[in-house]
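A single protein chain has been omitted; all remaining protein chains appear in their positions.
We call the chains A, B and C, going by the order they appear; numbering starts again at 1 in every chain.
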Amino acid sequence: MIEFIRGYVDYICPEYIVIDHNGIGYEIFTPNPFAFEESREAAVTVYTYEYVREDVHALYGFLTREERNLFAKLLQVSGIGPKGGLAILAAGRPDELARAIEEENEAFLCKFPGVGKKTARQMILDLKGKLTMFSMPTAPRPAASLSGELAEAIAALKALGYAEREIEKIIPALREETMSTEQYVKRALAMLLK
Amino acid sequence: MIEFIRGYVDYICPEYIVIDHNGIGYEIFTPNPFAFEESREAAVTVYTYEYVREDVHALYGFLTREERNLFAKLLQVSGIGPKGGLAILAAGRPDELARAIEEENEAFLCKFPGVGKKTARQMILDLKGKLTMFSMPTAPRPAASLSGELAEAIAALKALGYAEREIEKIIPALREETMSTEQYVKRALAMLLK
Amino acid sequence: MIEFIRGYVDYICPEYIVIDHNGIGYEIFTPNPFAFEESREAAVTVYTYEYVREDVHALYGFLTREERNLFAKLLQVSGIGPKGGLAILAAGRPDELARAIEEENEAFLCKFPGVGKKTARQMILDLKGKLTMFSMPTAPRPAASLSGELAEAIAALKALGYAEREIEKIIPALREETMSTEQYVKRALAMLLK
Partner (left out) sequence: MIEFIRGYVDYICPEYIVIDHNGIGYEIFTPNPFAFEESREAAVTVYTYEYVREDVHALYGFLTREERNLFAKLLQVSGIGPKGGLAILAAGRPDELARAIEEENEAFLCKFPGVGKKTARQMILDLKGKLTMFSMPTAPRPAASLSGELAEAIAALKALGYAEREIEKIIPALREETMSTEQYVKRALAMLLK
């Protein structure tokens, strides 16, 4: 629910930091709490993942949104919990992690604490092809002929649950037009619900 | 618990948007995130439904309170979860949805992703007669002789759990008077608890 | 966790109100939502009870702290949920409710929706003697010889789990002195932990 908190570093200890946001202190577990020593003077934005279980309500925080989103993807891998996810991100090299997964480099993945052969294979199985935005500087276009707006619209339709084959049918008609992402989504929904 | 959030659109991706409210970013899943591209410059109010499960604490958001309340009603239909509810509302035509349910138009309902015959019938069973506020411009008066205040008071008594037949008994006496909604409620409670 | 919210009434419907607190709207279920029509112009303080279950995170709100605390006590009675608690408080006469419980007046209690003989007896069993602050204008002193501060200190010791008989032993020594509540608590703890 909470995706970032802007405030001042109030406390640092080996497990977490505390960010003071207008007089409320938020306890945030981070890969390397002492990396925030340098941010003591100015307000800092920490991108947070809210971890909710029956008896846990905790925030995990990162200096970039990309690391935060990578952490969220790591937690979807069975066998990786928040502590394991932090340890993997503590090495601070999302691009190397993404490449190791794309290249199915189990040996590299097994170096992280708590990651054995089984978890390494599960990471590759679950995440291969889904971390392209971390291994490349900018998210690659799925195909040269699709504009950024159309590509975003297609991703939004998939997020809504429309099947790939349904979407494939209407792409030719959509590609004829030049619109904003939102207009592409509206046009597509109208065609899908005809 | 949180019914709306006012702030600035900070981030848009195919699944959700992030609204910056005084330095705290709220991750909000919406039917069409890219519809918020136009609201980047000014503060926007997003009407939110707080979805709570053992391991989920998420906000689903809408540009109008009516859509937000329709989403809440859709979630009461067994077989429809938040993702299904978003897909139904993404088409952005609450009045057509309400009419399809009132007219028991299963074919129209089955066009939404994840809605088959069984769920379509369940929607009709659970929601028929309860979406009148979406199919009509303004909430219809239950009967020409009841004033708006008295109608609201009756709805409040039902919300408190008083049975229809108990309320029916005291309507004739209440209809004789002209009061505010709150006064009608107080008078009715006094009569019911005599 | 949240015990009151101060803000402006933004929306009223038969089941709940929405209070706007600095741009965040809080959905609050109240006994009589339309009673807030009068508070539209100025900021209002609503005393809230946060109801948490596996799939529910809701606020129940009241115009006074006494009603809020009475609601909390009603929820401790097995057979009374939030909806039943609201209906009981909707009649808006905590003192009559307290007197009915003290006088074991089952007939009066059975008038509330959802309260039958069994629940009425459970209310009397669980709450008799515990609602004195509602039936009297001010909380009665347990015994003329105990000062307000000492009475408060004794209540605090009970809240910490110290048994009645342990506390009884040290009251004579404490009664010899005149202190603030906090000093009485500190002195008592020192004596209890000797």
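We take it that contacts are C-beta pairs under 8 Å (C-beta built on N, C-alpha and C of every residue); 3 or more make two chains touch, one makes a residue touch a chain.
Everything numeric here is computed off the predicted structure, so don't read it as measured data.
Seen in the complete assembly, the chain not on display touches A, C. Screening C:110, C:125 or C:163 for touch with the missing chain picks out C:163.
Think of the hidden chain as still there; on subunit C it touches residues 1-7, 21-22, 43, 47, 50, 52-54, 57, 65, 152-153, 155-156, 158-163, 180-182, 185-186, 189, 192-193. Contact between subunit A and the unshown chain involves residues 10-11, 13-15, 18, 20, 22-27, 31-35, 37-38, 50, 54-59, 83-84, 86-87, 90-92, 111-114.
Everything below uses one rule, namely that only the chains that are shown with their structure count from here on.
The touch graph of the protein chains shown is a line. Our note on geometry: subunit A versus subunit C, Cα centroid distance of 44 Å, whole angstroms. A separation of 31 Å divides the Cα centre of subunit B from that of subunit C.
The set of subunit A residues touching two or more other chains comprises 54.
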